[in-house]
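A protein chain is absent from this complex, but the other protein chains hold their places.
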Amino acid sequence: MAHIFIDQIEPGQTVDDIFLVKEPILRSTTRGDLYIAMYLCDRTGQLNGRMWQATETIYNALPKPGFVHIQGRSEIYQNNMQIIVNNISIVDTSKVCLDDFLPRTTKDTDKLFKEVKDILSRIKNSQLRALIDEFLADDELMKKFKTAPAAIRIHHSYLGGLLEHTHNTLNVAVAILPFYPQVQSELVLAAIFLHDIGKTEELTYDISFSYTDTGQLLGHIAQALLMIKQKADHLEAKDKKIDQNTMDSLNHIILSHHGQYEFGSPKLPATPEAFMVNYIDDLDAKINQVTAAIDNENPDADWTSWQKTLETRLYRKRIEQ
Amino acid sequence: MAHIFIDQIEPGQTVDDIFLVKEPILRSTTRGDLYIAMYLCDRTGQLNGRMWQATETIYNALPKPGFVHIQGRSEIYQNNMQIIVNNISIVDTSKVCLDDFLPRTTKDTDKLFKEVKDILSRIKNSQLRALIDEFLADDELMKKFKTAPAAIRIHHSYLGGLLEHTHNTLNVAVAILPFYPQVQSELVLAAIFLHDIGKTEELTYDISFSYTDTGQLLGHIAQALLMIKQKADHLEAKDKKIDQNTMDSLNHIILSHHGQYEFGSPKLPATPEAFMVNYIDDLDAKINQVTAAIDNENPDADWTSWQKTLETRLYRKRIEQ
Amino acid sequence: MAHIFIDQIEPGQTVDDIFLVKEPILRSTTRGDLYIAMYLCDRTGQLNGRMWQATETIYNALPKPGFVHIQGRSEIYQNNMQIIVNNISIVDTSKVCLDDFLPRTTKDTDKLFKEVKDILSRIKNSQLRALIDEFLADDELMKKFKTAPAAIRIHHSYLGGLLEHTHNTLNVAVAILPFYPQVQSELVLAAIFLHDIGKTEELTYDISFSYTDTGQLLGHIAQALLMIKQKADHLEAKDKKIDQNTMDSLNHIILSHHGQYEFGSPKLPATPEAFMVNYIDDLDAKINQVTAAIDNENPDADWTSWQKTLETRLYRKRIEQ
Amino acid sequence: MAHIFIDQIEPGQTVDDIFLVKEPILRSTTRGDLYIAMYLCDRTGQLNGRMWQATETIYNALPKPGFVHIQGRSEIYQNNMQIIVNNISIVDTSKVCLDDFLPRTTKDTDKLFKEVKDILSRIKNSQLRALIDEFLADDELMKKFKTAPAAIRIHHSYLGGLLEHTHNTLNVAVAILPFYPQVQSELVLAAIFLHDIGKTEELTYDISFSYTDTGQLLGHIAQALLMIKQKADHLEAKDKKIDQNTMDSLNHIILSHHGQYEFGSPKLPATPEAFMVNYIDDLDAKINQVTAAIDNENPDADWTSWQKTLETRLYRKRIEQ
Amino acid sequence: MAHIFIDQIEPGQTVDDIFLVKEPILRSTTRGDLYIAMYLCDRTGQLNGRMWQATETIYNALPKPGFVHIQGRSEIYQNNMQIIVNNISIVDTSKVCLDDFLPRTTKDTDKLFKEVKDILSRIKNSQLRALIDEFLADDELMKKFKTAPAAIRIHHSYLGGLLEHTHNTLNVAVAILPFYPQVQSELVLAAIFLHDIGKTEELTYDISFSYTDTGQLLGHIAQALLMIKQKADHLEAKDKKIDQNTMDSLNHIILSHHGQYEFGSPKLPATPEAFMVNYIDDLDAKINQVTAAIDNENPDADWTSWQKTLETRLYRKRIEQ
Partner (left out) sequence: MAHIFIDQIEPGQTVDDIFLVKEPILRSTTRGDLYIAMYLCDRTGQLNGRMWQATETIYNALPKPGFVHIQGRSEIYQNNMQIIVNNISIVDTSKVCLDDFLPRTTKDTDKLFKEVKDILSRIKNSQLRALIDEFLADDELMKKFKTAPAAIRIHHSYLGGLLEHTHNTLNVAVAILPFYPQVQSELVLAAIFLHDIGKTEELTYDISFSYTDTGQLLGHIAQALLMIKQKADHLEAKDKKIDQNTMDSLNHIILSHHGQYEFGSPKLPATPEAFMVNYIDDLDAKINQVTAAIDNENPDADWTSWQKTLETRLYRKRIEQ
């Protein structure tokens, strides 16, 4: 049975469906009766839920957050829609169609991943080759790489976003490298493939987008460095030590790819390759952020709302079709 | 007769050649004799020159700066090379091979310009088309466009640099636009063609690179705005008024293409096209600056000297050939 | 009939008057009936309005925003006043006393404008004279100049504010120029007259204060530059070309009058006149902002609320009467 | 006998005059003979001096720095002028015409001071009146106030500069206060009179311009605060206690008159009067700095050299005579 | 009778207790009846209060803010608790147990103060000794010193906080001075004792924490300077003048102890002692702020909420017990 999305529920409608419950709280009314206030969510939004005649047992059993099947009815209360819950039961995550709850890229991730591998096949340098192959051979990691978002907010913040961002930046690099013959092209490709790989560990994206403890304490730049060392150690154990200059050149790009100290790069770019990766990454993220903001807002307005990180509103009127 | 370049003169050598004289000063020795101290320059560097037994007449006749033919001899004085000038005569700029005195792109500017026009021929939007054609038809301006440097220092600071930078950024735009289908491609191409057109007026580049008064007081961003208005006024006079939205969209990209207030942009980018032009411009300028710094320094050293505007030294060691 | 102002409506009062309607939305109740939620505004504030038993036809006819005559009744709902609308009809802007809806200077604008012209009559330099006369002769522009606010928020944000600000800064300049004899006084007066002239185009101020598209994309500094070029082109067509040095000196003051890059000036002041205009403009704007903030707040409190742009609260206690 | 100024000495000239000696050092030649290297200075510049056949006794007797009478001869050594000193004798500061050694305002300081007192006589508020009179009655302080420079470098850096700056800012305030009737005018005048009074203690200006230890450790803002308290304590001892609100309002202007934290103001302006004093002070200082820079540079050049604190070169070409 | 704290009131409970009333407003209902809306507060939080059937007489008599005894009943209204007030009467502050209304250190302030004096007894330098004794002998000031908070928000914002912060920083100084033998230890101890003494005057802390007018206009740094001068003047009157170098060295530490201009220090540290006081002060304030934020938040969460002044959330998970 198809999920009824939050943004399509009408007032006075019967509701019998699975939702993500968040921040349930047990409260008592002025008459002393217990009730549960909660948010009911899917990928299109969230509504207040109220379960009257609740008990501590019901409350304690609820996941915080997690999936529940609810039966109830929608109503308008003080100009806002809310859902009166009559029955609530817990649903195992494995039974849930996650796509209903987390936004996901509209692109075909298998195709994107294949194209990423095709581009990476241009890398002939034996040292980089070995390192990249070590990553590609790590099935568990590649599965995460295909699923993770590229960020919690701002840009490519949907399942598959990391892959989509990596795919697009690799394509841009392939397209422009011919115009910069002094730039070491294979190093650029390898670095772009790995520049955000730490996000697979920095973020959680099973039932909602958030940071892991490690992610928040270390950041994806430091995590990428540790992951590359891990792979290099494996190669060294197989007598294929990556030489120091290759490791340094690659690690430097990872460490400097945010381009400025205040964006969390502990080093500023010091090679042509580091500058190129910094610009391509930033270009792709910003264009994604800007076009998403334009797409998501009122199509009748010439300007979007104020975009805090860009310090401007965005102009939506076009001169081309 | 081929020019003997400054950086190839040996001590004790006879010198009989044309140089650019700069900052000549008339001084007297402790015995009261007059002499002229001056710099003698070409595109490879400058040396101190000394003309003993000078007269006020000779001094007054000297251009400040300008070209002179000198006869004399090189010598080491206090560990530095200098040139003892016996005869000096003024040379008209028209007689001088300017290429010996100003650095020039190594590329074929006619070919670059033809390719620029080829790329611009992709613009079908009638409004942008008319505006671009108006610029291309301005022979005097196009001659300057093919000759001007892109900057006095930092990046593409050589004759033809503006054309080379515009050519390269147009190529980059053509290469990456397919990956960003929401971005208005013709607007991007038109804006890149014009983004630095104000530099033809901002800079002087006849015998050395400097700012014009107007250039220093207004900057090339404001000058580009006025030049575009000039062309649009011409079109309006021919009953081909450019509509307001097209003018605004194009002007906005010019005004915001430095991307940050502190780099002299009075507006921050507010359209996808403005972001794209900002990034492509900055990428091309930085890669040119970085690779030039790497090429110009001691080839035996792993690191360049400190690059003030980049706040780092640059690493010169490669992993690819 | 005098308008009843929003801030004077009492609960339970009959309302039969013209208001500015903003952001009307058609909604349905839990029972499926349609109603319209809207804001009803004048220059003293805004209230929620509700029209029950609405139809799509009524909704579609409403201006968004615009003026309407409403009949209804005020009531308290959830501690806030709202207006229950029984009848609503559209009113043409020409029938409306705009002064009820937009704040306006308390000064006599004809008198202010006459004094501005008197001060400008001190300009004897033929080039500046011609340019200023060209502006003064543009009746349509002068009408806007007398009507426009100086800003949407912060300082002189009321009809006639641009004129009042220009008038006051001209007076300040006349008063202090004698103490700075090296400063070119006529250039200062001309520049002050024109420094914010671009605001006539940057802002809309017919039914509420906002930015035009061009204004938001270009800003009033760039617009002033284009307007001055327009007038200079007219003069050139009449064989009265303004010389380059005069144009540059004037344009430079316009481009640098915000004094810092981060305030949108693409150039920093580089002449005594540019510094003077920058300081006089800023002084007048800040004193207006500060005294307005002090006047508008609770007269019993010694301190105003936090002023975000000034990073402080303001002290209201005086030592003089 | 008139002093021969440093910038007028010709090579090969006999020198028999008083100079300020700075940083004398006793050195030995390769043959082991002792000589003294020193700088010889007046208000027009400084030259290297060399005294061959020196002794430790001569060296020890020299002031470091201080005034000396030297006899010797000028010569060119390695393209620079230097003075060979044959005799050197110490000169008491009281015998020296300090005007030859320290730059001094060209204005009549007695006249300026009288005009300052005239302006201050407008202050009728009894509290401010008492405080100002207490300062004016302090003869020793007023003598310093008439002599001190307003700064070591940058603006009004000459004897009498503090008075000249205070005189001019008071005049500007009197001229513009009528346009800002809400601003408390007597408070503004009192605050301007005292805003830089701490410089009398912050700086030394007997034989050259420098900071006192206290000045460098506390700054003139903190010193002004302590000086005002001193005067208020005297008044309190005479039963004329200044009330707290007056003290606070005045002290606040002193503490905030640099307008920004990074310029050493521990408080940001929070009253209209504080904003006005901040702007008038800054305007007067900047116009003085800018016009001085323009006057002091090569009159043939259209642009001055780079002005570090202003982040620009200055344009010298005028449109008015 | 023990106070019932705000955060322990249940819905439907009879309330008969003293609260701090804040911002009472007299309003009329839609039927025209008068009622009073107010906040009722203690140190654990605040609730909305409503008194129906109010009169202007009752309203006028209310302190704004101040203590009142109220009788009434709690209820839930629109999901928030509020208190319906039936009777209200004013209570004199002297009758109130302030500890119920203002947070207070959990430490024994008499013991802390004794330990502070013990540490200060290490100061043997006669000049510093005399100055410190002058402060310690000022009973009124020392009473405030033992009561004042160290800040309104952020760190040590509770009664006794200033003493607790001073006590802890003195202890830290005593502990680390042995590792820095070049640092003048007695000067450090004296400066730490006095570094925040101005907060006794900067803040009010009788019924709630706020700034005094003088505090807000001058700041505690300037106030400390004036207080030290006061004490030094007393000593001078007793023929025990503190020498200039001692005054300068101490005052400099006060003026620079925030370490950066943007934190309100008008001088940057220029002595080892100034650096040490700056670091010890900042360390103690930050650790207090961080541990308080960790203690005050949900004990089940691994991370606190976003801490604006620290630009991060804080991690609560420990590896030690």
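Going in written order, the chains are labelled A, B, C, D and E, and every chain counts its residues from 1.
Here, a contact is a pair of C-beta atoms (placed from the backbone, for glycine too) under 8 Å apart; a residue touches a chain by one contact, two chains touch by 3 or more.
As the structure is a prediction and not an experimental result, all values here were calculated from the model.
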Output for the hidden chain's shown neighbours is A, B, D, E
The one residue from E:I58, E:I119 or E:A270 touching the chain left out of view is E:A270
Missing-chain contact among A:I132, A:L159 or A:L255 belongs to A:L255
Considering the complete complex, of E:T105, E:T147, E:T166 or E:Q184, the missing chain is touched by E:Q184
Logged for subunit A, residues touching the omitted partner chain are 213-214, 216-219, 221-222, 225-226, 229, 233, 244-245, 248-249, 251-252, 255, 261-267, 270
Note that subunit B touches the absent chain at residues 10-12, 75-76, 78-79, 302-303, 313, 315, 317
Subunit D positions in touch with the non-displayed chain are 28-32, 37, 78, 213, 216-217
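Rule of thumb we're sticking to: only the chains that are shown with their structure count from here on.
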Touching subunit C and subunit E alike are A, D
The assertion on subunit B/subunit D checks that the Cα superposition rotation, as a multiple of 5 degrees, is 120
Among B-C, A-B or A-C, the pair repeating the C-E interface (over half the contact pairs identical) is A-C
Whole-angstrom distance, CA centroid of subunit C to CA centroid of subunit D, is 44
Rounded to the nearest Å, the gap between Cα centres of subunit B and subunit E is 61
Among all residues of subunit A, those touching at least two other chains are 78, 313, 315, 317
Checked against the stated definition, the touching pairs are A-B, A-C, A-E, B-C, B-D, C-D, C-E, D-E
